[in-house]
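Only one protein chain is missing; all other protein chains are in place.
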Amino acid sequence: MDLPALAECLISPSCIVTQTTSGLIIGLLLFMVAAGVSLIFGVLKVVNFAHGSFYMLGAYFAYTAYQVTGSYTAAVLAGGIGVAIFGLLFERLLIARVYGSPVLMQILVCYGVILILDDVVKLVWGADFLSFGMPETFQALPFLFAGGVIPVFYLFLIIVTLIIAALLGLLITRTRYGKIVRAAAVNPTMVSALGINTGVVYASVFVLGGLLAGLAGGLAAPVRSLTAGMGLSVVIESFIVTVIGGMGSVAGALVGSLLIGLVRSFGSIGFPLFTEGLMFLMMVIVLVLKPSGLFGKEGR
Amino acid sequence: MGGRSSLARDCLIAIVAFLVLAALPYFFPSRGFSDFIVRLAAFGIFATSLNILVGYSGMESFGHGLYFGLGCYTFALIMQRFGVPIPVAFLLTIAVSVVVALAVGAICVNLSEIYFAFLTLAFQMLLHSLIIAWTPITGGDTGLTGGIPRPAFLGIRLDDYYHLYLFSAGLLVVCLLAMHHIVQSPFGYTLRMIRDNASRAPFLGVSVFRLRLMSYVIAGAFGAVGGIIMSLFVSGAFPDFAYWTISGEAIFMIMLGGITVFLGPIVGTAIFLLLNDVVTKLTHHYGIFLGAVILLFALGFRKGVLDFIADRWRDRRQSALTAESRTGTGSAGQEAKSAAAGE
Partner (left out) sequence: MTNRNRPGVGRRTVLKGAGAAAATAVAGFPFVSRAENKPIKIGMVTVQSGRVAMIGSSSSQGALMQIEKFNAAGGLGGRKIELIARDSKGKPDEAARLAREFVNSEGCDIIFDADTSAAGFAIQEVARELGVLTMHMTPETSSLTADPKLKAPTAFRAARQGIHDCIACADYAAKVSKAKKLKRWMGCSPDYAYGRDLNKLFFEYLKKFNPEVEVVGESWPKLFQPDYTEHLTKILQAKPHALFSALWGGDLTAFIDQGSIYNLFAQMEVFAVNTADYAIVTAVKNLPKGIHSSTRYLASYPKTEANAKWAAAYLARFKEHPLNWSWENDAGTQFVIEAMKKTNGVDSKKLAEAIAGMTIESPFGVNGKLTMRAEDHTLINYDNGWGQTISKEPFLPDVQPADWNMIFEHEKEWKKKNNYL
């Protein structure tokens, strides 16, 4: 524990700028993955433990696209669209068969898929870890703001992910599709009675979740090392976020992610050895005090 | 239903099973085989204890590995640091697990399905983080090295491999017997009632919270026994034993073997261990094979081996009875006739 260092940081503008930006970046990238988990759970009541593997696939698809085209935009889109398609297949072929099954069955299916994908990735891309490489556009010196440091690439990521978060929010709250999805979360029978194909709705939620996770994988790829099993750490954190923010709430996922991001970034100064434990502790506290999470709906 | 005669019958089966297990090494002298039985004992007790929660109480715990890891580390640490007799360390470990289970259970057991699963997982990962961080006590990520002292007790010398084998086999039989007795008792049937309809139970004067907590504590205690056997087997403890994968594997084992039949988890454990050993021998691509088998069971069969057999047997019995009552033969037929005759 190093509380003096934490106090020192909180009164120093440069530290606040740097740590807040780093908290934002950690949180926003996490949000892209957690939002998918939260949506899938909210609408489908499915715990998609394999979401980390979606993220991993996004990064690998992006890597290959980048190798082939040299374009970062193409790479990110390849990641997003590739995993969106995979999400569709995953839902139709595997998850559709365990709707209504006990939670443990769903977890088992995801565990099986994680095992298979980790090996497939090893077979296709090799056992060595891969490095994407920073696209030239972002190879500039970091911005300095009030003495704090903000890398150009992170500024770009923050802007892009905020735009995506806003678009997602609009999609869920302002469009007809969003209305249908929210309705299906509450009363699927009614939705289907109104003549809407709930199967299509369910599949689309997985496509959306896959798209988000794939985009996240592609966007983060330049600053990650790609390896089989890279989805694991992401999925554990996104579950913590979803629990804290509230299952099914995209707004909750955003708040939860940012909270985790800031806790990680300021926490590493104040509690350098227990940062991870801190996150689990937060999860335990929320589950005990308000099990449905900060923004979640009561009762399940 | 549970009763004195079936307890006696179970004890007899247990004794025979133990004698068979004790004799097996003479027919299969390979160490690999005995190692398999010891591992089967450790994981089998653990998996069966999980099924008390999942199959009998309807409590889908995703963090049961907490007790396996806790049992393993507690026992190893007590033996390494305090050099007490093994039975003392054994009882102390169970006591510690019971206390932890009471605390964790009190917080968790009334939560609904998904939240219960997550919170149990969170507690397990908290223990794991603690084990990794508290290096001076737990050895951190390397685990507890240096071996475990094994002073003799009651003439049993656990540093002799055959004694260890017998000890594990004996514990397996005794624990299965005890757990079976528990789930077949009125307590066990009340748990099943709560599992099937938790809202009705309080109207019958049953405290759902108290019973679920008792079930959780019992499961935790037996889970720790599995950890103790593992600790003796590896002469120490590894953080893996508290990682979420051990819970995932246990879930797979009970799903493989069957959750509606008492011996399902043990069968599932045996299949899983065999699968693990064979696949590792044959290929580097363990993940693809194991993942495929998991999917086959979770999506295809959707029930464990013994569940499958039990269902078939029940169906056949049912159709035999129906056939009898239709044709008027057999005991069912006689009954049907008398019923028709209006007795």
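Worth pointing out:
Chains: A and B, in written order; residue numbering restarts at 1 for each.
Just so we're on the same page, a residue touches a chain if its C-beta (ideal position, glycine included) is under 8 Å from a C-beta of that chain, and two chains touch if they have at least 3 such contacts.
It should be emphasised that the depicted structure is a prediction, and the values quoted were computed from it without experimental measurement.
Checked against the hidden chain, the listed residues B:Phe62, B:Phe238 or B:Phe252 yield one contact partner: B:Phe238. Although one chain is not drawn, the whole complex shows that of B:Phe18, B:Phe187, B:Tyr286 or B:Phe308 it is B:Tyr286 that touches it. Here the missing chain is touched by one residue of A:Ile11, A:Val124 or A:Leu141, and it is A:Leu141. Even with one chain removed from view, subunit A keeps its contact list with that chain: residues 5, 9, 14-15, 18-19, 22-23, 25-26, 29, 118-119, 122, 127-134, 138-139, 141-142, 149, 151-154, 222-230, 233-234, 264-265, 267-269, 272-273, 275-276. Although one chain is not shown, part of subunit B still touches it, namely residues 30-32, 35, 39, 132, 135, 140-143, 145-147, 230, 234-236, 238, 240-241, 277, 280-281, 284, 286-287.
Following the convention adopted for this analysis, only the chains that are shown with their structure count from here on.
Computed from the mean C-alpha positions, the centre of subunit A lies at a distance of 35 Å from the centre of subunit B. Subunit A contributes residues 41, 47, 94, 97-98, 101-105, 107-109, 111-116, 118-120, 122-123, 236, 239, 243, 247, 273-274, 276-277, 280-281, 283-284, 287-288, 291, 300 to its touches with subunit B in the complex. The touching residues of subunit B, when paired with subunit A in their complex, are 54, 60, 62, 107, 111-115, 117-119, 122-123, 125-126, 129-130, 133, 248, 251-252, 255, 285-288, 290-295, 297-299, 302.
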